[in-house]
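Here it is, the structure in full.
Yeah, one chain of the complex is gone here, protein chain that is, but the others are all in their spots.
Chain nomenclature is as follows: A and B, assigned in order of appearance, with residue numbering initiated at 1 for each chain independently.
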Amino acid sequence: MLAWTIYISFLGVLALLLPKVTPRAARIIALLTAVGGLATTLGGFLHRSDGTMITIIRVPWIPSLGIEYHLAADGISLVLLLLTGIVAIAGVLFSWNIEYRTKEFFAFYLALIGGVYGVFLSIDLFLLLVFYEIAIIPKYFLIAIWGSTRREYAAMKLALYSFVGSALVLIGLIAAYVVAGGKTMNLFVRPRFPFPLHFQMWAFPLVFIGFGILAGLWPFHTWAPTGHVAAPTAASMLLAGVVMKLGAYGCLRVAMTLFPRGLDSWGFHVLGFGSWRDVFALLALIGIVYGAMVALVQQDFKFVIGYSSVSHMGFVLLGLMTLSQVGLTGAVLQMFSHGILAGLLFAVVGRMVYDRTHTRDLAMLDKMHLYKFIPFAAATFVIASMASIGLPGFSGFVAELQVLIGAWSAFPLYAIGAGFGIVIGVAYTWRAMQKAFIGEAEGTSADHSLPPISIPERVGTLVLIGASLVIGLYPQLLLKLVIPALNSPLFSNLRKESW
Amino acid sequence: MNAFPFISLLTAVPLIGALGTLSFGARNKNFARNLAFSSSIVALALTLVLCYRFDSGSGELQFQELHSWIPAIGVEYHLGVDGLGLVMLLLSAIVVPMSIAASWQVKEGPQLYFSLILFLQAGLFGTFTALNFVHWFFFWELSLIPAFFLIRLWGGPQRATAATQFFVYTMVGSVALLLAFLAIFQCTNSFDFISLGELARNGQLIPALASKLGWHRLAAEIIALIIFCGVFLGFAVKVPLIPFHTWLPPAYAEAQSGTTMLLTGTMSKMGVYGFLRILLPIFCVEMRSVLTHLLWLAVATIVLSAFAALAQNDLKRILAYSSINHLGYCMLGIFAAARFTGDSAALATDKVAALDGVILQMFNHGLTAATLFWFVSLLEKRSGGLRGLNDFGGLRKVIPVFCGLMGIALFSSLGLPGLNGFIGEFLIFRGVFPLATWTAALAVIGLLVTAIFILTILQRVFSGPLNERWSTMPDLSIGERLALLPPIAIMFVLGLYPQLVLGVINSTVVKMVQQVRY
Partner (left out) sequence: MTVGYSELFRLVLPEVIVVAAALAVLTTDVLFMRNAGTRARFAIGAVISCIGCVGAIAWMLIAPQQANVFDGTLAIGPQTQLIQISLLGIAILVIGLSIESTFTTHVGEYLALILFATTSMMFLVSTQNILLIFISLEMLSLSLYVLTAFSKRSTRSAEAALKYFLFGGMSAAFTLFGLSLIYGLSNSTNLIRIASAIRGPSLNPLLAVAIVMTVIGFGFKVAAAPFHFWAPDVYQGSPASTATLIASSSKVASFVIFYQVLVIGFAGAEGRGGWGQYIPGWVPVLAIVAALSMVLGNLVAIMQTSVRRLLAYSAIAHAGYILLALISHAQQSFDALLYYTITYALTVIGAFGVVAVVENQIGSDSLSDFAGLSRRAPALSFCMLIFLLSLAGIPPLAGFFGKFYLFASTLNAEPQTLGILWLVILAIAMSTVSLYYYLQVLKRIYIAEPPPQAAPIRTPIVSQVVICLIALSIMLLGCAPNIFLSWLQQAPRIARF
């Protein structure tokens, strides 16, 4: 049943390509499709919510190569499907005002969502790669046609980086396929094959970095701020909220599951690193701190949020590297939490502020005293910022809590570094909020005729804040899906480490 | 256990009030004010009911509620009150209506202002009753945000810097707290204050920390000390202790006086409460190892802040430094009580006295300081915003009732016997002298200097030649007199009959001292 999330999205695309569709109809079709996707996910959620892997469909596709069309979902996939559904709906709501080539916009948007759903559901590695690459082209067009600052450059950069990432993954996967006898690409079966250690030692970092590029692993993250800033609001929400999670999901689901021995100690030390785990943990930490520090000095409002995404994804990657149940759970939870919150932050910056004031320069906004004219936007941004710094009561807190607990045992110094990153996070968020909304600079106030916040925007905001609040106050809803999933046999190789 | 969820209900009242004020108060400002005030009165009433039903004889936690919240990481919804918590709840419940009354005339966005105050109150109620770290941290942070906005949006000319400083200091402290407790959780698998205290008493805390956090070549005691420093930082910023105090004078000065009442009346007590509830039971051993330094910090806080107050010209700043000074006595009492005294019964009694004094001082100072800031706000209203020490003179002739009542509050702050301020300080000194004689002796300097600056206020503002500008200043109206009556009355009542509060807290304190005996 969950496979219908994919099919509905692509059916939506087809519906939008019909010649007689008006912009109004296009928006409604898109909204219905997005809601349909979420409804399907919730249906699957209620149907079986114990977090274990359920196979949805498994048919041979290319028998001579052992490739199957195999979709399945476990707790982790369900959480991410939920995230996609929520952010998709919010994205459609926040794009309600797009007038230029509306049909094509929503067509590309739904195609992207369909691809993302596909990645989260695929168990056959070939199929996963297919959906992963399907998602690249709509991203390009969304940014290049409807974007803003330097959109063509940003779109090309994003597309090429993503493609390079998937190329790296392709190399690793084909090599694994061949070394294991070329009989199957199935994610359940593959990990049981004892890949030789030296093979895992180079295949693991290759595939991890390949997915890591999309996840914003430092130093391969440079596409992210440029891309997010250039993209139109809904695309930024999806990019930062969901697509970056594709990368992290790939790291967990593919790299770490297929090549668990790749994380083992090398036996020798280079510059203080003894294994790929040390290297990637440090890169994650650098991402956290670097992203935060660069966000602190930005003049463009959207760039602040863009760099903050890099910083938050660093938490996800750090959590993955802790290899403990609490750390991995925190990583998955952070994927969900940051997805929602990044969506909300970009919505405020892009849709509520930029579409009205046509500027993102903090110095200009400082003079506009926006909290008087669009208090809803100000309040939303305040709540979203607090949630994203990890204020208790919102989803970010529990996620970061778990990652930090996990990090304490594995990399105590990095845990302190991450704490430092949180403090800087507070600083840049607060700076942005003060300058953009409660600015005290002398200057003419904004034109009093700023359009009020429309109904679709309010609904979208409520959806996102509601999701973050619910999970923040009652994280058991998601935790009871994720923890059994992490305890399943699929992760047994990882578990030998320390659980 | 898990009887009628009284405390959850109590915490929910200001939350509901805040949401109501925010949603419905936008149209009608009066409605906002009235709703907020009624909500705070309801909370006060509930707190009084709680006091009535509280069993003062036992030192145990009462009205406990325990629910599982996030089992995977040991987070529980766990709260309860003992004597300490009850007194703090009462203080919050009293100060908040005072603050609302003092801010009755706020012009811009009153619904937001009052709802922020109510959110703050909910945060306070939660902080003073929570017993599981994550649960407690949630409310700790919840109280921080409204305070920031209260300063930032309604404050004086330098409010941006003041608010930011306030926020940054407190955040850094909070993060340090969080990291330290996460480390503790990693090693002991528990976030619960009570069980952690027990672990510490059994001497199992340090080995647990050392085994799981075996950072290369560090001795177990050093690891525990580092964790202790993290937690200490979190609370030291809040009290504040010198040298972490620099955020306080600007914040108190720039905020609207109604806000400052809250800040000084309740939020500063959060820091001291943290020392009592968390640091003392769990980290007593570490405190002992650095006791001398801590005592000196306390003395520095007391003395230096008093001298600083002497040098100020702005009434609010004087009172701000005086706040630091008064809480310094609390810290002195706590640190002295941490000293290892084995089974000595006499010294145990001294500790009981010291801690009794600390809690009493918290309550009294909260009330008195809040009242004093209320008076300053009334004065500001009449003077059109001026509040410098030298701006006034001879006001006694023009507004005698005002000066009389403010004089009472000032004398209470000074520690005049017969008013509530005396007992707390007396008990603290009574307890600290045997335990840490030299520090107590030095702390007396603080008392002297406090007397000087308070008398200076009395002299410059109330007495002396009349400043012609204020010859037509209106005195307190009937409404204001009625509003100010309760706090002044309490000052007298508690001054003459402190047993009212002491009776409630004594058994709790005795238990606390017993727990520190190891």
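Simple rule for what comes next: a contact is a pair of C-beta atoms (placed from the backbone, for glycine too) under 8 Å apart; a residue touches a chain by one contact, two chains touch by 3 or more.
Treat the numbers as computed from the prediction; the structure is a model and nothing was measured.
In the entire assembly, the chain absent from the figure touches the shown chains A. When the omitted chain is restored, the residue from A:145, A:189 or A:453 that touches it is A:145.
Contact with the omitted chain, checked across A:1, A:57, A:167 or A:363, is made by A:167. One of A:11, A:25 or A:156 touches the chain omitted from the figure, and that residue is A:156. From the set A:63, A:194, A:219 or A:272, the residue in touch with the chain omitted from the display is A:63, counting the whole complex.
Note on the undisplayed chain: of the listed residues A:181, A:194, A:219 or A:272, the one touching it is A:181. With the whole complex as reference, residues 61-65, 126, 129-131, 133-134, 136-137, 140-141, 144-145, 152, 156, 159-160, 163-164, 167, 170-171, 174-175, 177-179, 181-182 of subunit A touch the missing chain.
Following the convention adopted for this analysis, only the chains that are shown with their structure count from here on.
In whole angstrom, the spacing between the mean C-alpha positions of subunit A and subunit B is 42. Within the complex formed with subunit A, the residues of subunit B that make contact are 69-73, 134, 137-138, 141-142, 145, 149, 152-153, 160, 164, 167-168, 171-172, 175-176, 178-179, 182-183, 185-186, 212-213, 215.
Per the touch definition, subunit A reaches subunit B in the complex via residues 326, 329, 382, 386, 391-393, 397-398, 401-402, 404-405, 408-409, 412, 415-416, 419, 422-423, 426-427, 430, 434, 438, 440, 474-476, 479, 483.
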